[in-house]
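The other protein chains are all here in position, but one chain of the complex has been omitted.
The letters A and B name the chains in turn, as written, and every chain counts its residues from 1.
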Amino acid sequence: MKRREGLAKLTGREPYVDDLAVDGALWGMTVRSPAPRGRIREVRFGDGVDWSEVVVVDHRDLPGPNQVKHLTVDQPILAAAAVRHVHEPVVLLAHPSRRAARRAAAAVEVVVDPEPAVLDFRAPPRPEQVQHGDDNVFTRLTIAKGDVERALAAAAHVIEGVYETGAQEHVYLEPQGMVAWVDGDGVLVVQGSMQCPYYVVEALTHALGRGRDAVRVVQTATGGGFGGKEDFPSCVALHAALLAMKAGRPVKLVYERGEDMAATTKRHPSRVRHRTGVDAGGRLVAQHLEVTLDAGAYVTLSPVVLSRAIIHAAGPYRCDHVLIEGRAVLTNSVPYGAFRGFGAPQTHFANERHMDVVADRLGLDPVELRRRNLLADGESTATGQVIRDGVDRAALLDQALELASFGERRAAHERFNREHPYLRRGLGVATVHHGAGFTGSGEVFLASEVEVAGLPDGRVEVLTASTEMGQGTTTVFTQVAAAHLGYEPDDVEIAQPDTSRVPNSGPTVASRTVMVVGRLIERAGDDLRRRLGLDGGARGAALKEAVAAWHRAHPGESLRGFARYEPPPGIRWDDATYRGDAYATFGWAAYVAEVEVDLRTFTPRVTDFVAVQDVGRIVNETLARGQVQGGVVQAIGWALLEECKLEGGAMVNNQLTDYIIPTSEDVPPVRVAFQETPYPYGGMGAKGLGELPMDAPAPAIANAVAAATGAAAWKIPLTPEHLMELMEDGDHARPG
Amino acid sequence: MPAQADAIEVFFELNGEPTTVSVPASDRLLDTLRYDLGLPGTKEGCGEGECGACTVYLDGLPVNSCLVPTYQVRGRRVATVESLDPAELDDLHAAGATQCGACTPGVAMTARWICEHPEVLARHTVRQLMAGNLCRCTGYDGIVDGIEATLAREGK
Partner (left out) sequence: MPVLTPESLEEACRLLAADPGAVPMAGGTDLLVHWPQNLDAHGRTYLDLSRLDELRPLRWTDDALVLGALTTYWDVIRDPRAGEEFPLLIAAGRQVGAVQIQARGTWAGNVVNASPAADGVPVLMAYDAVVELASAEGTEEVPLDAFYLGYKRMRRRGDQLVAAIRLPRRAYDVAIFEKVGSRRAQAIAKVGLALTRSAAGWRVVAASMAPTVCRCRALEKLLTDGAAVASPDDLLAAIRQDVKPIDDVRSTAAYRERVMARVLYHALLGKAESFG
């Protein structure tokens, strides 16, 4: 089935929030802190602006707690006395003219008396830099299995390594934006670009002293999210709402690209230290890891990012003795947040790069090292989760190598590299896993709900809070409902996520949409049949007629099938000890990258890419392939091109000329293959897919560059300047 | 010619129709299309001529409308994504050229231009010609496949 809203997007008719013409709307702007830390001494409103025409909002206008409700409430909506990062919002302005709003914003000066800021997450803070607890550590989490110190002491070889990954900016092509107004019934309506309408509802009700019924949040067509619109929209929504409430008129608040890049969340930077024990046969016997994430100035989602990071940190391998110590640390940087992969790409980079380092130290082929250690069914992960999903992980690796013509190409590259004056070619492999859905008890806690309504004409409407942001929600939900009920796709409506109409099916994150919410759609469809007194055999025209007949018999009434999340049987997770079944299920992948490095300019280029994965059943081949290709290219950017240059903890290369994402000329065709082992508890047998493609490319590329050049890559982005240092100067920045 | 006052009148051909608009001299063509002419299909992604989401045709060539002063289109031909024939976009649709859609109007414009002027492929590859349209979702394969399918179907 072709993407359902595809033609509307291709012809420019899909309405995004900035496309909406809202009568009488004012344009909002945000005035921000210039300093990474300090006390606000004064806010000066300059000359040259008629301030009587400008709506001004600051923390004193807040009707309730000055808190953006995420996991915690430490982040203020608007800074009051103190600021903790550059670009922290302080004052909001609105004016009928966008140009005038910009001029007004430029005329406001926030004067800050600076305090000692902490900007390097690697070093312990000095006493005057401590702003949380006694050591700036927001969260500590530990995974322990067996006795790692004893196993390391007994190991034939112990190999150490330190790896770092940089921040990454989402660059969704549609910037953040919201429009807010209070309607005739006194209901606060907020429409805009977002992944999680109910997160926004929660943030609004928490802060604005309004009941649930006095707030309505509607997701408009969202031009990309990648996690960047998971939590940050709550801030934008609150700001737009505050301006609208004060102005008594609608307010549109749409970020400009430079503002969006500099002031919103990014991927957490990471550092991972490995101590790995292997036996004489190249089997992992001990893995000790220290994982540190830079959380930025506020907690946001860091505890969950850290959780996922450490759960994946030891890789898809068998090892009896594992100790993973994780910390998320405060710095006065712009707060970091959700980004596709959510901690797993960071630790998979470290682990998969380290596997090649281990192989090299042992004189073993890196492919063979992986073969000897990949989890087989019946074996357990670092948290003690026994894997039993029937996926043939070795076959994934085999298929990837075959598609990449690995053996032949590697031999050809050796010959090529001996002869060419300045080009070097190499291949790199990475094998990874990605837990689908929320961690452990997370899905139970979410208690997601879905409704499938039977309409008077016999068609059905699927009501969920899951958002379409390009990943294919609308189309796949149509397919799931249509397949389950035997309906034609045109007889299935997907409701716009409008919190006055749809139940809370949870956030659109964590690769849970098809697997968890799709499954709920199937069960809600079954419930619809039950309410009609029908069983699972009722399908197609017969079912459609039954729905229509019910409405004839019950005019004006509502017919809804309902489902609430139930965990698959046998999932046991202990939050206190961090042991057990971390995820209901995992996706698995083996990726191969081929690079060519130009030693004149130290520039690596990806010349071929093979991505093989098993994510259960593929519901829509084109959409699934597109998710993999897009994720791979986004990860190529993270690995080679995208560097967030920070000053005072804020991005100074905050424009697309200087923050380099791949163009069509920078990447090869991405060759994708799926193996399918259906997952019985996922919608149509599917597991999660959206984030898995972020996990393997960066280490595969780093491994390929190392194979091509001998450079001991340890950090990304692996820019030409960094590669030059590695190859020419010996790398002085690398920690011991 | 005397210096212009702040509002200027611009007569031009828009999507095949003669059009007049009165706008501040400092407006960009992108602003005029989106906010004065009711054509929000053309998108603003970066404001610096990097992302191509604002691509329109000016006298038949694809340009970034965020970098065109509206006063410069006086007497010229402008075409926007709203002028594209949906039937000609079907191969792009089927190949997965669009996901979130934010870059898509610009992509569709450049893609259609290539298909209308296949002679440019004598010295440029499709990927080179599409390098001015940044996409964060597709990884470009769906776009390139869609253009190649269109070229094949149109016999070019």
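The rule we apply is simple: a contact is a pair of C-beta atoms (placed from the backbone, for glycine too) under 8 Å apart; a residue touches a chain by one contact, two chains touch by 3 or more.
These numbers were taken from a predicted model, which means no experiment stands behind them.
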{"item": "Selected residue (touches chain absent from view) among B:L14, B:L39, B:V68 or B:L92", "value": "B:V68"}
{"item": "Contact with the hidden chain (one of A:D58, A:D74, A:E256 or A:E379)", "value": "A:E256"}
{"item": "Interface with the unshown chain - residue positions in chain A", "value": "98-99, 102-103, 106, 256, 258, 421-422, 599-603, 605, 641, 645, 652-653, 655, 657-658, 660, 662-666, 720-721, 724, 728"}
{"item": "Touching residues on chain B - with respect to the absent chain", "value": "1, 3-4, 6, 8, 24-26, 28, 31, 47-50, 52, 55, 58, 61-64, 66-69, 71-72, 74, 110, 123-124, 128-129, 131-133"}
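The definition used in the following text is that only the chains that are shown with their structure count from here on.
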{"item": "Inter-centroid spacing, chain B versus chain A (mean Cα positions, whole Å)", "value": "30"}
{"item": "Complex contact set, residues of chain B against chain A", "value": "26, 34, 38-48, 50-51, 53, 80-82, 84, 86, 89, 92-105, 108, 126-128, 130-144"}
{"item": "Chain A residues within the chain B interface of the complex", "value": "2-3, 5-16, 18-19, 21, 99, 170-175, 221-226, 256-258, 469-472, 622-623, 625-626, 629-634, 655-657, 661-665, 667, 669-670"}
